[in-house]
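Heads up, one of the protein chains got dropped from this complex, but the rest are sitting where they should.
To keep things simple, chains are lettered A and B as they appear, and every chain counts its residues starting from 1.
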């Protein structure tokens, strides 16, 4: 096995009754890669991701995440990944520090380590002044940046981001992507599921799912050349409309 | 007629949601309100649809004052709130019938207006609205907002959470509605949708940054923008930010958008600098500004 491949997926399939939600998808993701996992609503993105993060059992096929098997070693997978979704990020009724401490705690970090991490994190994000304020009072963009940092608190090998930047202002969004680049640069693999095509442009490679199958997988640049499209949005439109 | 907004302000407790907003939407115009979440778009929509009262300022919709003549406005506008706001446990047909009835009309009476959209969801007319796909829900919501033939249509982030195919179809529908003489005010956080409007207002933190046609807005961007890329994105961004002449550095998909402080900028010079920073496969070429570049430039100042 190639040690650089942190996610290996082979013919992974999920059926709900007669309905094939994920239809034999196959791909590998390398260490430090930013991988965009695209598809329309209902294309099977979420189901596929749930199998990879160990909360849904595949019907057939193989997959290893961070070297662990998705059938048997789901607990090990959960320890080695971070997860951030747009819907649930942080507790609004806890302060910045309390949130960091809580999430550090659930990943079993020592008290000392949590303290170190939380100071470093607050400084890096420039949140010193609001460290003891409730997260609910922070602007959306700050919350999202904080939430991303918290998902990295236990130094996971892979971080899964579910539509991370929908609705934030353009400047914050770019700061967010700079953070993602940094994490990837430091060796964390970033797995982004989204149906916002402009987010796809930032990824190293993207896959596009249509009706449970991966219909295209390459760098955004090559995909644009292949489909003779000006941007990923057009690539998607051409793929989805057949 | 259309919409007039003059000096509207609105605060919630501590938060200033809107600060001295003024602009007009001409009759028959497709006007876009572009800004991120929390910019105040929804608050402005609620004031115009008579759901909220502004702290100061005046506004009229279709010639009626939003406070004094709220009843007339409620008869003459169509409103599609940001969240999917139909009855999930009612079928497509029942939803449409219900909204037709409460506006004192019938589906048949205004069928012409919704026909093009309705035929797309008609095959599912006996399906519960909650079981429709995102794109279908949005089409149904639009039908319900149009069923009483409103003069002015308010669409609050209609394309949020909708896939690109449905988004494209949706904008095509709006264009056709506009041709039928309906004034449309639409809000969106997606800068790429701005180009589809006749005129747009860029809004952030409760303030209007600029109002103009999309073409004029990008033309106002004064500096030349360069697309820069190299083998390592993270290092490239850091090096560019450290470059003493940088005016702005923003990742932009597979490139970084770079602008320089100097009026006489030579890309070769930048290339040499980046090479000295150990970056390889460097590519620098001039590009055109987008709405997003303009937005960031305006928001920065």
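By our rule, a residue touches a chain if its C-beta (ideal position, glycine included) is under 8 Å from a C-beta of that chain, and two chains touch if they have at least 3 such contacts.
Methods note: contacts and distances are computed from a predicted model.
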If you had to name the missing chain as UniProt does, which of "Roadblock/LC7 domain-containing protein", "Transport permease protein", "Lactate utilization protein" or "DhaL protein" would it be?
-> "Transport permease protein"
Omitted chain's touching partners, listed by label | B
Out of B:7, B:101, B:179 or B:278, point to the residue that touches the absent chain in the complete complex.
-> B:101
Selected from B:49, B:110 or B:138 as touching the chain missing from the view | B:49
Among B:1, B:90, B:211 or B:298, residue touching the chain not depicted | B:90
Contact residues on chain B toward the hidden chain run 46, 49-53, 70-71, 74-75, 77, 79, 81-90, 94, 97-99, 101-104, 144
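Here, only the chains that are shown with their structure count from here on.
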If you average the CA atoms of chain A and of chain B, how far apart do the two points sit, in angstrom?
-> 26
Within their complex, chain B touches chain A through residues 35-39, 133-135, 160-166, 168, 189-192, 204, 232-235, 237, 250-254, 292, 295-296, 299-300
Sort out for me which residues of chain A touch chain B in the complex.
-> 40-42, 139-141, 166-172, 174, 177-178, 181-182, 184-185, 195, 197-198, 201-202, 219-221, 231-233, 236-237, 240-241
